[in-house]
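A single protein chain has been omitted; all remaining protein chains appear in their positions.
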Amino acid sequence: MSQPPKISRRDLLKSGGSAVTLTIASGVTLMAFGGSEVQGAADAGKRWGLLIDVNKCAKDCTACITACQDENGWKGHGNRETDAQWIRKVTLKNKATGHETAMPVMCQHCEKPPCVDVCPTGASFKRKDGIVLVDKHICIGCRYCMMACPFKARSFVHEPTNNQSVNAPRGQGTVESCTLCVHRVDKGQIPACVEACDATGNGAMIFGDLKDPESEISKRLAEFPSVALRGDLELNPGVRYAEL
Amino acid sequence: MERTIYREIPATGALWAVAALLIAFIAGAAASVIYVEHHGHIATGMNNQVVWGIPHVFAIFLIVAASGALNGASIASVFGQAPYKPIARLSAVLAMSLLIGGLAVLVLDLGRPDRLLVAMTTYNFSSIFAWNIYLYTGFLAVVATYLAVQMSRVDYAYVRGVGTVAFLWRLALTTGTGSIFGWLVARPGYDAAIMAPLFIAMSFSFGLAVFILVLVTLFRISGRKVGGALCHRLGGLLGIFAATVLYFTAVQHLTALYAAKHAGFERFILLEGGHFTWMFWLLQVVVGGLIPIALIYVPRMRNNPAEPILASILVIIGGLAQIYVIVVGGQAYPMDIFPGYEASSSFFDGEVARYSPTLPEFALGLGGVALALLAVGLAAKILRILPTNLLDANLPAND
Partner (left out) sequence: MRLALLFLGLALALVSPASADGTWAGLGPSVPKATGEPHPEGNAYMRRHHMQLMRHDRNLTVHDGDRDVGASLSECFECHAVEDGAGGYVTYESEQHFCRACHDFAAVKVDCFMCHRSTPEGFEEPPMHAFDATPEQDIQVTRSFLDHAFGPGKSDGGRTE
């Protein structure tokens, strides 16, 4: 090969920052990242969460679901049992009083996620900022995480898939769930469902950093009562429900 | 009494016929795998509610039975019962074969079976699944060593030593398999420490039943003789194990019944669960438990020469039903995500999940059984694991 030793464009970018890049030979690049400086947008100093005000959630509104489908490109094949649902509207009827409410349920982004504990390959993982994801590059499709999730938050892709969104690659034989729109969060935006909920004027969903006491979500949680689903399991989910 | 001589089984016509039948089933499983890989799991009956189905029932049965198939060898070398020594080699080979058959089913049902290498190179050690990968491969290594020392002319102390390791390993293996369910906090049907000892009891029972049938079949198709006393001795043991399974099952359900929060699940399995309830009472308890125990212990039935074989068949039917009720029944009952509320959604919240298994799932599961049986037959054909004569007069006596 007559090419001069080359390193990739991104390695060059990196070497300007905290990373030290050393090229020993053509195509062999050693990289060492220094200190605790954050490489990507995932920041251990943050914990992203959602607060859902059940009272403000209109019973027949599905704006959050449609927005999620558009953003992440999951759609049904007309089979309710096997179609993916990253976010779903659950209707709850109080057994004692008969009072009915409806609310969206999605991955609860637990602090101690059972899906992460059980995953044999580590494909199911929690980012530093608390977002629980599936690394589909190493998911083998064993579905043990779906057995372990107490919220029915995960779906298995039952068919060959194409025409995916660039935002959310997804494919046959792997497990998927709400990503809290991690691709938007990394760009400083809010999840698509929250944006859509705001656009309807209901304003039932608040997204924010649970570790920042000054964030709107933290203030609301401190001021008003809220609950975690399956609080008995002590999983400390990042998604909270008010007025349930 | 003759000396026990181990010889390869002769190539009889019956042997080839059985082998051809097994290969046909394996081909069926191969076709199933290609079909499901082409279409995705939509070709199976499994869905987002029941994520583990018939393939897992077969896989878990085979893996649990693998551990139990080692009974014969363990009793001979760990507990020093000389009459079991002649069947110890077959016991070790059958244990390995059943495990390979079960793992094949498990692996081929993955959403991405092509990523098996990922499963073997990327580990998350907080997962009991990842531990099990080591427990399973380690079991194969330990039992292979066990077989090797049995077949070589080493001091019997070595056989006893390796046999003890294998015995402890099989207990760990079944504990790990039971804990796949026992450690799941999310679902009311699981989340119970009793899953581990229950699975150990199941392994003793199912594994011995498979062993009896394989032993008798291999001897019959190779024209060798097994004495009635040995069969009845094994059958007696099977009766004890089947009763142990019933005991742990009773404790499992009584404990759950006592807790109000599990009342819904118990009512589902024991009373209102439709085919799950039928499978529990009729197949698991009566066919797989009470009838074989009666066959083995009621004096009038006990004298029937076919008694251990019939009991083994019934134990296997009951065992498959039991694993089906645990695996599928545990998923079909809805999780209580919203206590105090009646939940409904387009995603089956608050509903009992439906599951209609399809032919490819049975083809894959039966293919795993066929693979295990073919492997044990092949081993008997090329290795000296079976004694030429197992008539009662030839069994070694305890010292």
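A and B label the chains in the order they appear, each numbered from 1.
Here is the rule we use: a residue touches a chain if its C-beta (ideal position, glycine included) is under 8 Å from a C-beta of that chain, and two chains touch if they have at least 3 such contacts.
Since the structure is predicted, the reported quantities are computational estimates derived from the model, not experimental observations.
Novice: Any idea which of B:86, B:178 or B:360 touches the chain not displayed?
Specialist: Touches the omitted chain: B:360.
Novice: Would you indicate which residue among B:5, B:23, B:259 or B:382 is in contact with the undisplayed chain?
Specialist: That would be B:23, which touches the missing chain.
Novice: Among A:49, A:171 or A:237, choose the residue that contacts the chain missing from this document, as touch is defined above.
Specialist: Going through A:49, A:171 or A:237 one by one, A:171 is the residue touching the chain not shown.
Novice: Just checking the interface: what residues of subunit A touch the absent partner chain?
Specialist: Where subunit A meets the chain not shown: residues 1-3, 6, 8-11, 13, 27, 38-42, 77, 125, 127-129, 133, 135-137, 159-166, 169-174, 182-183, 185-187.
Here, only the chains that are shown with their structure count from here on.
Novice: In whole angstrom, how far does the Cα centroid of subunit A sit from the Cα centroid of subunit B?
Specialist: 39
Novice: Which residues of subunit A touch subunit B once you look at their complex with the stated criterion?
Specialist: 77, 79-85, 88-96, 105, 114, 116-123, 138-144, 146-152, 154-160, 172-175, 229-230, 233
Novice: Hey, which residues of subunit B end up touching subunit A in the complex?
Specialist: The contact residues of subunit B facing subunit A are 39-42, 47-49, 51-52, 110-113, 115-116, 118-119, 122-124, 126-130, 133, 180, 183-187, 331, 335, 337-338, 340-349, 353-354.
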